[in-house]
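Missing here: one protein chain of the complex. Every other protein chain is in place.
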Amino acid sequence: MTENTSTNKINSYQKEKNREEMRKQIITFALMIFFTMIAFFAVAMGISSMFVIPLILILAIVQVGFQFYYFMHMKDKGHEFPALLIFGGIWVTFLVGVTFVTIIWW
Amino acid sequence: MSNAATQKRAFSAVLWDYLTTVDHKKVGILYLMGGGFFFLLGGLEALIIRIQLIKPENDFITAGLYNEMITMHGTTMIFLAATPLLFGLMNYIMPLQIGARDVAFPFLNALGFWLFFSGGILLNCSWFLGGAPDAGWTAYAPLSIQSPGHGTDFYVMGLQLSGAGTLMSGINFLVTIVAMRAPGMTYMRMPLFTWTTFVTSVLTLFAFPALTVGLFLLMFDRMFGSAFFDVALGGNSVIWQHLFWIFGHPEVYILILPVFGVFSEVLPTFSKKRLFGYSAMVFATFLIAFLGFMVWAHHMFTVGLGPVANSIFAVATMAIAVPTGIKIFNWLFTMWGGSIVINSAMLWALAFIPSFTIGGMTGVMLGSNVADYQYHDSYFVVAHFHYVIVGGVVFGLFAACHYWWPKMFGRILHEGMGKLAFWTFFIGFHLTFFIQHFLGLMGMPRRYWVFLENQGLDTGNLISTIGAFFMTIGTIVFLINIVYTAVKGEKAPADPWDARTLEWTIPSPPPFYNFKQMPLVRGLDPLWIEKTEGNGKMTPAEPLDEIHMPNGSILPLIMTAGFFIASFGFIYQTDHKAWLIALYAGMAIAIGCMVIRSLKDDLGFHISKEELEREAD
């Protein structure tokens, strides 16, 4: 906080970087809305469930990836531990999911 | 007269200090006291169970009360004794081991303790309010749905509260370890107890939400008429079993991993050697935690999940023996060729190795799904899990008490009494549980109120009960030791054991800010490095400067009281809607406290440099 002379320069650089970042966020958002629409259309069209269910699940996973990596900045550095624990949670989620659709006895 | 008055004021001041404390050391002591209290309670329940089973067709207690006893014994020991005692140790020791001045969220830490404690009290209130829970500590549906009265409701609410507290502490420890290590304390220089705290906290974070969900479902079914486990409306009671064991199996690793850490501190210290295979130990800890999440269905082999599922879980279960074996051998190699000191802490550690290995071996036997049909729900299972939990966790807790007592309370526990407690407890433990393997193999089922004469079970049960009395004597001797030490015990220096890690570089007991200056860590076993290089003490990593400390607060206690009151509202609103007032009032208190907490800035305070300088080194 002592480098008074260069503050303005850093700030404008920082601002530009933030703006660039924001542009990416908007693209992300547009893609998310697009994926959502595909999912809803696929269901509304009544395509066979063998095809639709994997499709909408994959779209959901991609969307969630966008949320985590872009909106929540998990792509940035300093997010190693958050990522580790989120992936741990996802792993448990996977186990729970598989369990509850296969071995609940009947 | 005036003297008495000052003493009284001093007492109330101490009490107020503890009620409002956010200091990790005091919270740790609170955890130890709370956990110790419930440990004695659970022990008493165990003794009553054993007295009931001392002879065939005994009628010491009624069948209903017996069900309540076994339920409360299991629930109390797992949730209210073992877990909090370990969390108390972690709370006290872990920040000292990494060179931190407190945990990352001191306020949450205090809240976590009070939630655990109020949950325990709530659960035990049931004894006086129409009967304790009686559906077993696993509370399997539909038995727990059918269980009359409010016992199981107390189980649900009590565990919900204490579970929330445990989860908070887990997150707190994780952030502390990730963000608050002293300069130079890299991950691969952290003491094993800190590592196991870390891994345990990860397990807590992923396991407790499953319990939370299971308890919510049970609560909704019992109190609000939902149909999760109601087969008539399409419910499925196996869901409870899955949720309970998705939590329950990691929970046993939450219990055992920290004591693995304890032994990994005690054995090197008293063998005067560094821990053998440090990186393998860290790796094994992670491997156990990872595999520990994929074996829960071995508790459910006889449910009928199908041969494929059973086989997968059986193989995963047996695989855990590998990393555990790595650990056992590393401890043995640590002692190999060391100059071993045998004292109370070391005795508990030495006794742990064979006892736990027996428990691990029966674990592999139980992990074989075909054989499990024979063992399931018999005393063989009871013997197995007491070998791992008493022979592992309780031995570890005793070892940790002897090892860290000087650091925590500034006095060394009496050695003679320590050894007496050890031998009585150790002999009693094997008397009680070894014979139960054979009782189980002879067909004695667990959880039965009585057994019949002349079925070959009489002598075994008698021996088992005698053993329980030996364990009681051991515990009483340990309690006497605590009192004796508090009054007349030998004062402890900063480093009574010639130990290796950072907590021994500061006075016993530590000042409330822990480290006057952050130490510079130059490797694994930092204190030992300085000793071998002739410095004898740590090099500070920073100049003496003022220290920022958090403010104490009464809010955690009041918030918890709110939840406590609300829990009664939840439980009794099924009888009379007027109890909804308690529910809303309690929630209002709790939420009010949260709002106050958010609205009031809490910037903490600073200890000035002068004040620090004034304190003698």
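Labels for the chains are A and B, by order of writing; each one numbers its residues from 1.
Here is the rule we go by: a residue touches a chain if its C-beta (ideal position, glycine included) is under 8 Å from a C-beta of that chain, and two chains touch if they have at least 3 such contacts.
The rule is simple: contacts and distances are computed from a predicted model.
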The complex's invisible chain, by UniProt name, from "Imidazolonepropionase-like amidohydrolase", "Cytochrome (Ubi)quinol oxidase subunit III", "ATP synthase subunit a" or "ABC-type dipeptide transporter": "Cytochrome (Ubi)quinol oxidase subunit III"
Touch criterion as defined above, residue of B:79, B:228 or B:296 at the omitted chain: B:228
Candidates B:52, B:236 or B:508 - the one touching the absent chain: B:236
Contact footprint on chain A, counting only the chain that is left out: 1, 4, 7-8, 11, 14-15, 18, 21-22, 25-26, 29, 32-33, 36, 39-40, 43-44, 49, 52-53, 56-57, 59-60, 63-64, 67-68, 71-72, 78-79, 81-82, 85-86, 88-90, 92-93, 96-97, 99-101, 104
Residues of chain B (touch criterion as defined above) contacting the omitted chain: 104-105, 167, 170-172, 174-175, 178-179, 205-210, 212-214, 216-217, 220-221, 224-228, 230, 232-236, 239, 242-243, 246, 546, 595, 598-599, 601, 603, 606
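One rule holds for everything that comes next: only the chains that are shown with their structure count from here on.
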Approximate Å spacing (C-alpha centroids) for the pair chain A, chain B: 37
Chain A - residues contacting chain B, complex: 81, 85, 88-89, 91-92, 95-96, 99-100, 102-106
Residue ranges of chain B in contact with chain A within the complex: 174, 178, 202, 205-206, 210, 236, 238-239, 242, 246, 293-294, 297, 303-306, 309
